[in-house]
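Questions regarding the structure given below will be posed in turn.
All protein chains but one are shown at their positions in the complex.
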Amino acid sequence: MSIETAKAKNLLGQNPEGSSLWGDAWIRLRANRLATASLFFFIFVSIVTILGPEMISTSYEEQDLNNAFAPPSLTHFFGTDNLGRDLLARVLHGGRISLAVGFLATAVSLFIGVSYGMASGYLGGKIDALMMRVVDILYSLPFTIFVILLMVLFGRNFILLFIAIGAVEWLTMARITRGQTLSLKQAEFIEAARALGFPDSRILIRHILPNLLGPVIVYATLTVPAVMLLEAVLSFLGLGVQAPMSSWGSLIKEGSEKMDIAPWLILFPGLFFSFTLLALNFLGDGLRDALDPKSAKD
Amino acid sequence: MKLLEIKNLSTHFHVRTGTVRAVDGVSFSIEQGEIVGVVGESGSGKSVTCHSMLGLLPQPPAKIENGSIHFKGEDLIHLPKDELRRLRGQSISMIFQDPMSCLNPYLTILDQVSEPLLIHEDISKEKAEGKAIEMMKKVGIRDAEKRAHSYPHEFSGGMRQRVMIAMALVTSPNLLLADEPTTALDVTVQAKILGILKSLKDDLNLSVLFVTHDLGVVAEIADRIVVMYRGKIVEEGTVSEIFNNPKHPYVKGLLACRPSLDCKYQTLPTVDDFLESIEKPDGSFEIKERTTANEYLESLLEQSSSDLKSSIEPKQTLLRINDLKVHFTTKRSLFQKQGETIKAIDGIDLKILRGQTLGLVGESGCGKTTTGRAILQLIRPTKGTVEYGGQELSKLSSTDLIPFRKRMQIIFQDPYASLNPRLTIEQALTEPMRVHQIGTNDNNRRDMVVSLLEEVGLSSVHLRRYPHEFSGGQRQRVCVARALAVEPEFIVCDECVSAMDVSVQAQVLNLLRELQEKRQLTYLFISHDLSVVKFISDEVAVMKAGKIIESGKSDALYSNPKDKYTQELIESIPSPEKVIA
Partner (left out) sequence: MAKFILSRFLQAIPTLFVIATLTFFMTRLAPGGPFDSEKAIPQEIKDKLEAHFGLDLPLHKQYLLYLKNLLQGDLGPSFKYMGWDVSELIATAFPVSAQLGLCSLFIALLLGLPTGIIAALRKNTAYDYLFMSIAMLGICLPTFVLGPLLILIFSSFLGWLPPLGWYSMTDMFLPSLTLGLFYAAYIARLTRAGMLDTLNQDYVRTARAKGASPMRVVTRHALKGGLLPVVTFLGPAFAGLISGSFIIESIFFIPGLGRFFVTAAFNRDYTMVLGTVLFYACLIIFLNLMVDIIQASLDPKSRSK
């Protein structure tokens, strides 16, 4: 189409260095205001939760029973809970845990899913069929239930928590990666690479991996909020982190119990949690549009 | 009164990078019962003109800025949406390029063909279906009653296009807009579809606006031709006026650069030899004729007659294929008990001499592409031998094949798909050198890459660029350079100019020829286009259904085809020369 050629010409004229697909995607992402705002919001939340607890004077476990259920004020911006603990400190500390679980579990699922999916897709044939059969079987396990079972039976263990969640989430990642690998394997540039006699390892790492990163990143961005949600569910059932530690999920649970007398206890963690999930989802959507020019909104 | 009259039509696309003047002040008209051909290369605005008429453009980004389109006296541009919709499918119908994606996969053929009647006429379902079946018979669908209840995927490409035509004409419209209706079809099928359109035109007193990039096709079917270039009409006239006496430099170039069966050139002229187009700041183009064009043409002719390419020196065999077979088994699907065996190649013998070009022609699905892949061992043959320089390849392990990977290369049809979009041109070209230990260090390799780029008509400016920043022709040059990076002696060209405009195609063909002479390359040139194959090949083999049915010296085979299928293929090539003569 003439639009494409015009665009190509434009780029050629303005940009002697050349711009990679990643660079183009970044420009498209920046043009999406919602996604950019989400990105900034997310960075803001990350910084606040990582550095925040060190910056404010009150600790998340410091009790002040005389000052229980204090509404938000200048001394306690977010108010205090039933034991007089500062809610701001607890929300920030909880965010740290929630985000850590979100990212670590996603990293686990990313690692397992991508290597498994790439191997399955590239090897193909009977091995592929077998590997995918395994995934199919695992898919029909009621996994949320397994995670709950695991947490109930073996106690609340932080490490176990994100391993369990990561192990659930890798299945979809593996399927996406395999699908991408299969279609990339058919691509002519892979055939060209084989015709040029490149070894398989090189084709996998240098030609297939970078090209399937797009959908994988998008899915990973969407996995983080899903994982945070699952952690919150577990916390809500009393299976997450243990008091006095907090996560957003456990704070929401505490808040929902005291909703009538101290609504701020559910309001602030709820807001932080929902907005972070919102930002991550918008960011994921934005990335999807940015990385796939065809689906982009003109 | 004219049936359709377009005056000063301008349709622009407003995109983030600026405004594209897709159609820029176009005026022409169609009389009742006339076929007008609109010819142009990709991006010339011919399809946009067509879509503008029916209000089928995506708006935004497209916007009709100016002009009028009068159909039977009514201005289509300013017609209320509902009234325009009533004209669509009743008075003006349209058929499109890809008959597969244009039919709804979830509805039966009968449902789709009878639908326009049900929409526009007060008619019972039975009557509409009866009319639909009648129309399907007219366009040559045998067993129409029975087949009407099948779904589109059960029809071949040619049959689907017949269904599209039946669907478009079932309401007896006055005007048919045909947007590249035969481009996706094989040449024999194309000839049949063109025949159907011509005979129906007389039967139904139909007017047709036929949009195509193919000068041959338009010469066969049109009464009058409109040539578009960069959104403007550059020339308009009858078929013989355009072909015998072109006035505009672009049209002259376009006619000269297509390799026809009686092509006299060894090097093809290109459109750029005829004109120079300068972009103005407002996005429009100024076209200047080159005065040197005629001299250049003559010099090409002289050079060609003196150049006895196939010199007499004895040639040795580089590649010999014996009884090669490749069979595939399809996967079992949900409702299917067993996979089928498809015989993609079913026992072929071929021989290619060093320094020569073997052209392999055939229609889609005949196994020509699989042959190329099987020679390179990208697909392992089921049976038979591939002997390259005296060595049997099909039994070698992939490690033992590596030295041969350096000697044999391949260029694909779609240059964009065959370049890794995440690598710069420099990375894409140095990588094979590094793998095969060509060049001593990175600097040395970069110098080699630069000289390669210059050899294929690019330059060191392009080193840091990514594939999506090039035009189609440039990308194919990059692919050629990458194939040359390992200094091969044999290259499989798999439909490598098929997706290109004729003017770009001429440039790439010239490049391939030039490189062959300079580097003593041997080509296997796979294509569905008989004219292109004739231009480039010394020997030609014709393939059908996995078998080679005829082969021989290029000139002999074309002038005196023995097999009936070969004769049909050659006769089906649409050519203005035949029409005018």
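Should a chain be cited, it is by its letter among A and B, assigned in written order, with residues numbered from 1 in that chain.
Everything below uses one rule, namely that a contact is a pair of C-beta atoms (placed from the backbone, for glycine too) under 8 Å apart; a residue touches a chain by one contact, two chains touch by 3 or more.
The shown structure was predicted, so the numbers you read here are calculated from the model rather than taken from an experiment.
Partner chains of the missing chain, restricted to those shown and counted over the full complex, are A, B. The residue touching the chain not shown here, chosen from B:167, B:271, B:428 or B:515, is B:167. Annotation: of B:54, B:136 or B:515, B:54 touches the absent chain (contact as defined above). As for the chain not pictured, it touches chain A at residues 137, 139-142, 144-146, 148-150, 152-155, 225, 229, 232-233, 236-237, 252-253, 256, 259-260, 263, 266, 270, 273-275, 277-278, 281-282, 297.
Interface with the hidden chain, as seen from chain B, comprises residues 54, 56, 85-90, 93-94, 96, 98, 101-107, 115-116, 119-120, 150-151, 153-154, 164, 167, 333-337.
Simple rule for what comes next: only the chains that are shown with their structure count from here on.
Note: centroid distance chain A to chain B, computed from Cα atoms, is 45 Å.
Those residues of chain A that touch chain B in the complex are listed here as 1-3, 5-8, 10-12, 15-22, 24, 31, 187-189, 191-199, 202, 206-207, 210-211, 298. In the complex of the two chains, the chain B residues touching chain A come out as 13, 15-18, 20, 22, 42-45, 60-61, 231, 373, 376, 378, 401-402, 405-406, 408-410, 412-414, 417-422, 424, 431-432, 435-436, 461, 464-466, 468-471, 479, 482, 486.
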